[in-house]
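The complex appears here without one of its protein chains, the remainder shown in place.
== chain A ==
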Amino acid sequence: MSASALLSWGQHPPHPQIPHTCHWRDALPGTLTELARTHGSTLAFGNGRSYGDSCLATSDHVLSLRHLDRFIEADWTRGRLTAESGVTLEDILALAIPRGWFLSVTPGTQLITLGGAIANDVHGKNHHVRGTFGRHVRRFGLLRSQEGRLLCSPDENQQLFAATIGGLGLTGIIEWAEIQLLPIRSSQIHASVTRFEGLTEFFALSDELDRRYEYGVAWIDCAATGRTTGRGVYMAGDFAAEGGLQAARRTNLGVPVTPPISLINSLSLHAFNEVYWRKHPRSQQPRRLGYAPFFYPLDGVRNWNRIYGPKGFQQYQCLIPRDQAESAMHALLSAIASSGTGSFLAVLKRCGDLESPGLLSFPAQGTTLALDFPQSSRLDTELFPRLDTIVREAGGRLYPAKDAHMLGEDFRRAYPAWERLEALRDPALNSRFWTRVTT
C-alpha cells in the first residue's frame, strides 16, 4: 500500500491501480491470499510497460513486484541467470554485458521486468532467428493461490509452463525465473541502415537482410500517402566482433511533466517524418553504434509516454500471416494515413517460423505493424474498427500487451487456446483485459 496509484503505459483506459508492494518472496503467499480475500482478485504488476488494460487488475488492486529484484544465481560460464521476477531487463544487462552475455531476445525497451517478459512472451528484432523470449526460459517458480509453489519447466508442470508464457499473468504469480543468455564479444552493434520507397521494397530488403543479420526492423512513415505509402527506413545489425563490453549508463533525460495536450498532431507528424526519412541513405550504409540506441532508442527519454498529454495514447500492434502480409499492410497504412492521425513511432517487423512456446503467444510467422495513436474517442469508433476489419479479413491478430480496444470475438477467434488458459487461470487473479475479451 504505497503512496501513488499506477496506470498502464498508455495511460488509457484510466483505471488507477492501488499497488500492494511485496518486498520479499517469503511474503508473497500471504499477500496474495490477503488480496484475494479482501478484493476478490488481484494481478501481478511489474514496471508498468504494458500499454492497455492487460496489466490492470479487475479489482484495481495489484500486487506490485518491482521490489522483488534480487538475483538468485548467475552461471557466467554457461550464461544462465536466475532472478526474481521484478528485476528489469536493464538490471540484467548491467550485470551480463561486462561478462560477455546479452539477452537472447529483447523487446524495444529494457525497462520491463523479467516476469512481464514471460507473461507477455515478448519478441524482438531477432524473432526470425531466436523466436520469442519464452524459448529461452529454462524454468520458473509459479505461486498459485490453491496449490502453492510450483516449479514449471518444459519437463515439469508442462501445461502450466506453456500457459504461463504469454499467459498475461493469469496462471499464477511468477516468483523467479531462469533464463539462457546469448554470448556476445562486444556490446557494439555493426548495423546497416537504408531507406526504402514502399512495401514491396521492404519485403525484398527483409528477405535479403534477415538472412544476413541477426537483427532487423523497419521504421515506417505512417503519414505517407499515395505513391509513397509504406516508405521507411530499414535497420539491420549484428553484435560486432570487437569493441569492448560496456553496459550503457542510465539516462537522466526525461519528460518531466505531462503537457496539457498531446504534442503529437498531424502537422508535427508530417514534418518530422519527412525529415527523418530524408536523412537516411538510399543505399545500405554500414554504421557502428552502441546496443542501447540500436535496441532501445526510446528508453533514452524517460517517461516519453507523457508527450501524449493527460488522455494518453493507444498502441495498435497487429500480426498479419505471411501470405496476406503485403496487401493487408498496404490497406492498413492507407487507412491510417488517410485518417490523419498516427505517430512518429511506427514499426514494421517480419516474424520468422520458430514456434512460440506459449499457449497465447502473439508472434507467429508473418509481419507485425505497431504504432501509437494519441487517445481520442474517434479512435475506437472510426479508425480502429476499420483496421480491425482489415486484420480480421487477413486472418491476423492483435497483441494483448498493447491492447485497450479489441473485440472479444476477434480475440477468441485469433487465440483459440484462450479456453485452455481460462481453465488454468488462478481464480485469485484476473485482469480488466481478460474480463473484457472473454465475456
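Everything below uses one rule, namely that a residue touches a chain if its C-beta (ideal position, glycine included) is under 8 Å from a C-beta of that chain, and two chains touch if they have at least 3 such contacts; residues count from 1.
Going forward, contacts and distances are computed from a predicted model.
Chemist: Which of the following is the UniProt-recorded protein name of the chain this complex doesn't show: "Oxidoreductase, short-chain dehydrogenase/reductase family", "Peptidase M48", "histidine kinase" or "Binding-protein-dependent transport systems inner membrane component"?
Modeler: "Oxidoreductase, short-chain dehydrogenase/reductase family"
Chemist: Among A:H23, A:R287 or A:R302, which residue is in contact with the omitted chain in the full complex?
Modeler: With A:H23, A:R287 or A:R302 as choices, the missing chain is touched by A:H23.
Chemist: If the hidden chain were put back, which residues of chain A would touch it?
Modeler: Given the touch definition above, chain A has residues 1-4, 21, 23-26, 70-74, 81, 83, 95 touching the missing chain.
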